[in-house]
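Here the complex is missing one protein chain, while the rest keep their positions.
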Amino acid sequence: MTQTPTVQSRPARAAVFGAGAFAHAWPFLALLVIGLTLPLFAGGYWGVIATRACVYWVLVAGLNLMVGFAGQLAIGWVALLTLGAYTTSVLAAGNVMPALHPYLALAIAGAIGAVFGVIVGLPALRLRTFYFAITTLGFATIVTQIALAWQSVTGGGVGVPGPIFPAPFDSQWGFYYFCFGLAAICTWMTMNIAASRFGRALTAIRDAEVAAEASGIAKPALLVTVFLFSGAVAAISGGLFASLQSYITPDAFTIDLSVLFFIAILIGGRGSILGPVLGTILLTVLPEFAAPLVAWSTFLYAVLLLVIVLAMPGGIAELIDFKNRRPLQSNRAIVPRPDLLPRLLGTNRDPGTLTLEQVALSFGGVHAVDGLDLTIRPGEVHGLIGPNGSGKTTTLNVISGYYAPQSGTAKLDGVVLPALVRHTRARHRIARTFQTPRLVGEASVLDNVMIGGTIDGRGTFAESLLSLPRHRRDEAMLHETAMLALATVGLESLAAVRADRLQHSELRFVEIARGLMLRPAFLLLDEPAAGLSAEEITRLGAFLVAIAKTGTGVLLVEHHADLIFDICHHVTVLNLGKMLAAGTPAEIRSHPEVVNAYLGG
Amino acid sequence: MPISAADPLLRIAGLSTGYGKIGVLRGIDLTVGASEVVALLGPNGAGKTTLLRAVSGLLPWSGGVHFDGRDLSGSGPRETAKAGLAHVIEGHRVFTQQSVLDNLRLAAYDLRRGERAARVEEAFGFFPEIAAKRHERAVALSGGQQQMLAVAQGLVRRPRLLMLDEPSAGLSPVLVDRVFVVVRRLRETGTAVLLVEQLIEKALALADRVYALARGAIVLEARTDEVDLPRRLEHAYFAIADR
Partner (left out) sequence: MLESIVSSGVAIGCIYALIGVTYNVMFSASRVFSFTAGTLGMIGGVLGSLFILRTGMPIALGFVLALAGGALLGVVTEIVAVRPVLKSLDQHLYVLSTLALALIVQQYTAIEWSTEPQPFPRIFDIVRGGFDQQYWLPMLACAAVIVGLELLYRHTLVGHAFLAIAEDNYAARALGLPERGLRMASFALAGVIGALAGFAGGQLLLAFFANAPLLTFYGFVPVALGGMGNNRGAVVAGLILGLFQQSANFLVGGIFASVAVFAAFIVVLLAFPEGLAGAPVQRRV
């Protein structure tokens, strides 16, 4: 990093790695201290409650990644708790084979939990939200019924004793510290994921799936990884649960418990770690205070869930997000810095040409695109215009892989771009924006831009889990590049602000910054001028010209005739899916058929 | 027919609207007098459809909209329809799984049964082609016939103002003329029409006055008998004049 006084990245970096880090971490440190010193001021009764909260949190930490970050509503996740509890207990008790050491039993339960986590979670990749939620409920019921029926192994309705961990964890407080330690580790690991490209990718999948794909995020692989992790920790939590209960029967694993886990995450707030921690503690402790109402605890949880959903969908996390309550400066102007582009995008790039050859695509009898040839050269701004329904956006969607042409091909440098494998476009350095900005509203502007560089990270999920050096290098690199990208669009002062607080025009530029993270060979823009003021359109135009100058090929799908005629080197006019005319702006503007197509008649 | 400027049938003043955060229209002023045909032209993305949606209450808006002396603030499509403002939306969207007759009966949902039947027949009177197909499901109709059905839906309530959103889209020239003949007839029966169109020549031939909307604002207002209108329109569309 060179000294560039105008680029604001230094203070922001300090925010992450310095003073700001403490502001972020002190609640966890406080919890850590309270947890470690608990035996000093709490009696045995509260020790059990605290242990239970830790055991639940181990499961909820993993489930949080699935539900809070990835948005997969696995309501029946208690199935994994049941599985882990019985596996650990049965292996430690020696019902099936010679008794295993409790640690080994716990570890095996974790492994089995990982596998079943994938099995239970896998339908999420195929099914819509409600369907998936129902299937997880079905799993939960099935697992409990199997536990009831498989008497030879599980003891049926009579149950089995839970495992007892060896000294020093066999006493009440000893076991508490064991669970607390595991809970602390899970907190640390999920915090690491939350602040990694994987965590951001998960929120992108949840809130802006098409944009996630455009940024190269492969949903199946990432979700499976999360299922593995969530399943493993849920099963381990089950083993701890069995030990805490001393004795488990199938009716200990009710849907109520599953709902409790779920509600803890929602009360806590999506995309947060601290929120669900506090939520879990709250829900574990609540029945103790509402002593006469203990029978009503699930009822109260459900009421709480309803209230949260209707009144405070952001949960505790939103409530304590004081940073984002500070008012923003009102008359903000977007002033891009195209001079920074060469540093961001590099120079001497020759990606070849992007071509469409005789592409045709129909929707139910309507020829959306009808035998189109198109050539986009690097270093040029190529405009694509036409009346409504002429096939402009469809063409862009074919290039970016969202639609498969029924005939014809899209090629980059002579190599065919396979259709429908959307997330591979990023690897080819083809970036795009969308008609309506697709961003993660609850995440910061910087996080949103960093999503654009996800594929440039080298570290694996495991390395991020444990905050190993390669993960930290990735984070530093992505952070720096994203701040630079934000600086090029002139929005670096808003880096820490929640994205949904920004104006529409600013969101457009944030989307462009995200696209620039790919150092794209080709940048495809879908009506970026919509909703922008005249001044902003002029700045956008100059910015796009500067991008093209660095060697990127820019495809601009637009309605705004003035923008097109101002900045394009080359314009193609579509009408009814066919090319009507192609040439320089001057040629197009005086082309009689073009004027007719626009003005009708 | 000269209308006193003080009380046009539809008066829009300083209207602004958009979709969520995206502002589309700013400070629109527009009037339609009783029995007038007003054309609203403009390039794609200018906001013509958005304007109609705001007036009929499908979108929230700020500013002033008065219809027949009544303030339309807070009115949704149901209230504006009852007040005599019919909106035929873009894309000839009719209920394809239901019969032509039922499509019209639905348009008259709030009326009493006897009145409903009478108005439906009236609407059929404008379009004998679809009257002949009254028991067929709308999916069996061609695009042009569906458009006629959609316009007929707008007419069932005997509106004082009929707003048509690109009725010519996707239609053959013959069918377009068919629809425009009906519009001419409407004017003679005292119904005002606000017509959003892409086909400039035909719209100008039909309308009394014309507005051009570009980039979210009115850029031109004129009577259709003024000279040099086509050239002025082209300039308004492409904003060439100011360079």
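Per-chain numbering from 1; labels A and B assigned in written order.
Note that in this section a residue touches a chain if its C-beta (ideal position, glycine included) is under 8 Å from a C-beta of that chain, and two chains touch if they have at least 3 such contacts.
Note that the structure is a prediction, hence the values are computed from the model and not measured.
The chain not displayed here makes contact, within the full complex, with A, B. Among the residues B:37, B:94 or B:179, only B:94 touches the chain that is left out of the figure. From the set A:127, A:158 or A:366, the residue in touch with the chain omitted from the display is A:127, counting the whole complex. Here one chain is not drawn; of A:290, A:309, A:328 or A:466, the residue touching it is A:309.
Contact with the undisplayed chain is limited, among B:81, B:162, B:179 or B:219, to B:81. Panel shows chain B; residues 56, 58, 76-78, 80-82, 87, 89, 93-98, 102, 105-107, 109-110, 153, 157 of it touch the chain omitted from the view. Against the chain not displayed here, chain A makes contact via residues 71, 73, 75, 123, 126-131, 133-135, 137-139, 141-142, 145-146, 148-149, 210, 255, 259, 266, 295-296, 298-299, 301-303, 305-306, 309-310, 313, 393, 397, 402, 434, 441.
To be clear about the criterion, only the chains that are shown with their structure count from here on.
In terms of their C-alpha centroids, the spacing between chain A and chain B amounts to 43 Å.
Against chain A, the residues of chain B that register as touching in their complex are 18, 20-24, 43-46, 169, 197-202, 215, 233-234, 237-239.
Residues 387-389, 436, 503-504, 507, 527, 530-531, 534, 559-562, 565, 589, 595, 598-601 of chain A are the ones touching chain B in the complex.
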